[in-house]
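Notes to accompany the following structure.
Every protein chain except one is present and positioned as in the full complex.
Think of it as A, B and C in the order they're written, each chain with its own count starting at 1.
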Amino acid sequence: MNRLSVTIDGHVFTVEIPPLNRATNEVSMIVDGQEVHVLMPEVGGPEPLDWIIVNGRPYELVIDRDLHWMRARSGLHQVEVRDLDATVARPASGDGRVKAPIPGLITRVLVAAGDHVEAGQPLLVLEAMKMENEVRAPRTGTITHLSAAAGQSVTLGALLAEIE
Amino acid sequence: MNRLSVTIDGHVFTVEIPPLNRATNEVSMIVDGQEVHVLMPEVGGPEPLDWIIVNGRPYELVIDRDLHWMRARSGLHQVEVRDLDATVARPASGDGRVKAPIPGLITRVLVAAGDHVEAGQPLLVLEAMKMENEVRAPRTGTITHLSAAAGQSVTLGALLAEIE
Amino acid sequence: MFQKILIANRGEIAVRVIRTCRDMGIRTVALYDDSDLGSLHVRLADECVRLASGALYRDVATIVQIARDCGADAVHPGYGFLSEHAEFAHACEDAGITFIGPDSATLAAVRNKIGTLENVSAAGFAVPRHSARPYGESETAALMDAAETLGYPLVIKSYSGGRSHGTRLVREPEHLAPLAQHAHSAALTAFGDDRLYIEEAFLPGRYVEVQVLGDRHGALVHLGERDGSIQHNHRKIIEESPAPGLSDAQRDELCGQAVAIARLLGCHSVCTVEFVLDDQGRFVFTEVKARIQVEHPVTEMRTGIDLVREQIRLAAGEPLGRTQDDIILKGCAIQARINAEDPWNHYLPSPGRLRRFRFPGGPNVRVDTYAYGGCDIPVRYDPLLAKIVAWDVDRVACLGRLRRAIADFAISGVQTNLPLIQRILDDPDFAAGTYDSEFTRRQLLNTLASSGNLRDLAVAAALAYARRSADGNGALPERASSGWHRESRRLPQ
Partner (left out) sequence: MFQKILIANRGEIAVRVIRTCRDMGIRTVALYDDSDLGSLHVRLADECVRLASGALYRDVATIVQIARDCGADAVHPGYGFLSEHAEFAHACEDAGITFIGPDSATLAAVRNKIGTLENVSAAGFAVPRHSARPYGESETAALMDAAETLGYPLVIKSYSGGRSHGTRLVREPEHLAPLAQHAHSAALTAFGDDRLYIEEAFLPGRYVEVQVLGDRHGALVHLGERDGSIQHNHRKIIEESPAPGLSDAQRDELCGQAVAIARLLGCHSVCTVEFVLDDQGRFVFTEVKARIQVEHPVTEMRTGIDLVREQIRLAAGEPLGRTQDDIILKGCAIQARINAEDPWNHYLPSPGRLRRFRFPGGPNVRVDTYAYGGCDIPVRYDPLLAKIVAWDVDRVACLGRLRRAIADFAISGVQTNLPLIQRILDDPDFAAGTYDSEFTRRQLLNTLASSGNLRDLAVAAALAYARRSADGNGALPERASSGWHRESRRLPQ
């Protein structure tokens, strides 16, 4: 059994879960000491977890791949999963790299290399879906690298700048 | 260029077509001496040919895998494709094997091994989707093999009988 | 109002009922077996319970027990299965759970189809001549005698259960024995009762029915008629309202008879009174369907009334709350039933995994289904995959809209009767509204494609051939692999 701490919209649950593999579609687990029976039907091929039945209650789900939120019939829910058995905490991956959050066209660059920026400060403007979208600084620091230029088309995830 | 004779609902067309591969999505071909421009957009992954644009006219299609019919907006059409360059005709594969056309339950067997049957004669009854479906003889001949029995569940394509 | 409703059904009608329950804020419990776990009704419900017994959706004791266990205060039976099963309604009543439909006594009375015909006849309404009693599979000789007395053509009908499974039209005496054998067997499969009765057939005739709505306090209104004459194997394919070609006087007479008969039989909830219109213009009562019908959306589109909501309200004892004058029948609605079957290959069912499943849309087009892209169409249940309904201000506009909607419905992965429906809708007699129950015996031509289109389709076929060759070893896949007989796949002209 693997023990996880799962937080949904601020409510914390402790989940004990047996080892799984892709073929598993029925499993019993312990949530806050109570046994829970789960069915995970596979429908239409190897999709991400798309719906489950928990103790006879069906849920259709969209779960983001970073496991930070999920959408259910009841709306969007904030998620956090922590492995209670992990001896080493996962490194905080909040580095200062600024990547293109969507593909689009850079219409304006509002900072220069070497500038000091505050977390949340607009760095550049990216046009997509007929809207101008500000890309903001993920942290406070100095722009050590700036590869974005006005007029440039960028793909999803392209490195735009780095802040240290 | 490969030359094909294509019959649609009894109308015969001669089509000259260049070599293709999966990556081809734009192609020019000659139909009855006239050039035709075709676009085959790839949508949503490596599906069978699902829609094409012929000289600016879009068609959504469902084409059966044996290439005997296709469904378009205009309905169901009968199809026959013959390779005019093939030196050897494909052997007629109309053998006498009777396979389960759908998965289901055999409720009755109407013939016995050794019986003479006429093409189109009911051989057995297969229950599926709340209906009883007669499976008929594909040709006239003698039942040389009969593996179907009443009460038996069969999967798609299971061999039920052979006629020679 | 109810807090939680168990839906004792599956498929599109279970989805339909769950949707209205949710609209009303009522919790729902779905049932499933291993083969339809992936159907939409399970995904949309608040709770779901697996059926494991052999009788599945027909298992009275198990389903009542599930309703008790999950705390449901009502059960919606849908159509088919236990929807007109007096014993089931009675078991629900005994368990203190509301059966959403007429009470068990009414169900028991209308289930006695011969008794009902006699009641209605005694009240002065026309009914078909019929056998005086039902016959089991072992009573072939007696059935033959009864048929001899009745004359031909005649209709064989199952004595229990309303849906088409046991129904057979017999045109000539020599067909009676084999058709009766099939009908006994089909009735046993569908309803657990092999008994059949026979009834005078009207050829050509038209099948018209009237939707009625009644409360437990005696109020009763009709919501107009529907025409369901376009059938194959006694299954309706197309239904529409109003029935084309009736005069106002005929329509008034029809609906008036329906209300009187419904009152006579003690119908309340949502019921349908069925008639044949014979070639003399006479309406002949045949049956009452004491449950929601497959074709109820046609009436919903014309009236703006949610029939499932009414059914739930009325079952909860609420008053009808409307008089006949409040019912406004507007425009024209036509429904087509999309079945997973191959009309060009003996209507062979076509279960399997849906690949593409894209609805038609636009104003006043509705699709009811339990399916979605990627789901499996189970082999165990009936082939009804989806219903498309179109509404418009008049029949010409409505037909234009339905034709377009059918052409836009993109389904791949299983075979459907969509192309057959296209041919029906394009037939001049259908377009003129002058069809009758003999309509589907005719040859239906494909009139939609121009020769330019055929040339383009030849291009598509050539490409499909070339791509296959490019992919593999240059050969077409072996025909046997698809399981179809080439001989039977010839398209009718």
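What we mean here is this: a contact is a pair of C-beta atoms (placed from the backbone, for glycine too) under 8 Å apart; a residue touches a chain by one contact, two chains touch by 3 or more.
Source: prediction; values computed, not measured.
Peer 1: Indicate each shown chain that the hidden chain touches within the full complex.
Peer 2: A, B, C
Peer 1: Among C:1, C:177 or C:393, which one touches the chain that has been omitted from the display?
Peer 2: Once the missing chain is taken into account, the touching residue is C:393.
Peer 1: Counting contacts across the full complex, list the positions on chain B that touch the omitted chain.
Peer 2: Missing-chain contacts on chain B: residues 41, 43-45, 47, 51, 53, 56-58, 60.
Peer 1: Please output the residues of chain C touching the missing chain, sorted low to high.
Peer 2: Within chain C, the residues touching the omitted chain are 15-16, 19-20, 22-25, 44, 297, 300-301, 304, 306, 330-331, 356, 358-364, 366-369, 372-373, 391-393, 397, 400-401, 404, 407-408, 410.
Peer 1: Can you list, in ascending order, the chain A residues touching the missing chain?
Peer 2: Its contact residues with the unshown chain are 2, 4, 6-9, 11, 13, 15, 17, 19-22, 27, 29, 31-32, 36, 38, 40, 47-50, 52, 54-55, 57, 59-79, 81, 83, 90, 93-95, 97, 99-104, 107, 119-120, 127-134, 136, 138-139, 156-157.
By definition in this document, only the chains that are shown with their structure count from here on.
Peer 1: Rounded to a whole Å, what is the gap between the Cα centroids of chain A and chain B?
Peer 2: 46
Peer 1: Do you know which chain A residues sit against two or more other chains?
Peer 2: none
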